[in-house]
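Omission of a single protein chain aside, the complex is shown with its protein chains in their original locations.
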Amino acid sequence: MIMSSESLEKKLEKWRKLEEEAREIRRREANWDFIEKQPPRLKAALKYYIEFGDIRTAAKIAGLAIDEFRMLLLSAGIPTVV
Amino acid sequence: MSVMSNKIEKMRILDLEAKEIRRREANWEFIEKQPPRLKAALKYYVETGDLYVASRIAGMTIEEFNILRIKANIPNVV
Partner (left out) sequence: MSDFAIADTCFLIDWSLWKKRDIIFQIFKTIFVPEAILNEVKSEGVISWIAEALAQGKLSLFTETSEILEEARSLIERSRMTPGIRGVDLPEAICLVVGKRRGYMVLTENRGALMIVNLFEEFSNVKVWRALEVIAEAIRRGILQTPHIENIFMEYEVETKHRFPRVDLDNVIRKLREEAREVA
């Protein structure tokens, strides 16, 4: 069961703002030079991650394990924001 | 010392002896050449003798890991 729709709306709005802030941080800190030089799959995965912050899906796009993709994020200067 | 403590101490000594045997007989050159997951699993097995968890670390079935353990010359000490 989910809580009442009013409190749910407020909470969802709070989460939406947190997501937006996180996306801004990822975009701002990313090394775009590095990203653009990557092979297509990795580039797509890094850009996906910047937009959505979903590491598992991004790792699958990249064809990497999650920890391998995490190392790639480090190289690309992209922080995780949670 | 209670009966329980005596038994635990005896098992601890047997465990240590088994670990020593596994460490001594393992083919460390073979182990170090393995990819990260298999290397970690073999080292875990040398330390603990726990085939099930080692196979999970390796991402293998128990049978598959058992074959790897034999290739790495690590004895099963029971």
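Chains here go by letter, A and B, matching the order in which they are written, and residues are numbered from 1 within each.
The rule is short, and it goes like this: a contact is a pair of C-beta atoms (placed from the backbone, for glycine too) under 8 Å apart; a residue touches a chain by one contact, two chains touch by 3 or more.
No experiment lies behind these values; they were computed from the predicted model shown.
**Student:** So one chain is hidden, and I want to know which residue out of A:E19, A:E36 or A:E51 touches that hidden chain in the complete assembly.
**Tutor:** Only one listed residue reaches the unshown chain, and that is A:E19.
**Student:** Kindly note down the residues of chain B that lie in touch with the hidden chain.
**Tutor:** Touch with the absent chain occurs at residues 36-37, 39-41, 43-44, 47-48, 53, 56-57, 59.
**Student:** List the chain A residues touching the unshown chain?
**Tutor:** These residues touch the chain not displayed: 1-3, 8, 11-12, 15-16, 18-19, 21-22, 25, 53-56, 65-68, 70-71, 73-74, 77-82.
The rule is short, and it goes like this: only the chains that are shown with their structure count from here on.
**Student:** Quick one: chain A and chain B, Cα centre-to-centre, how many Å?
**Tutor:** 39
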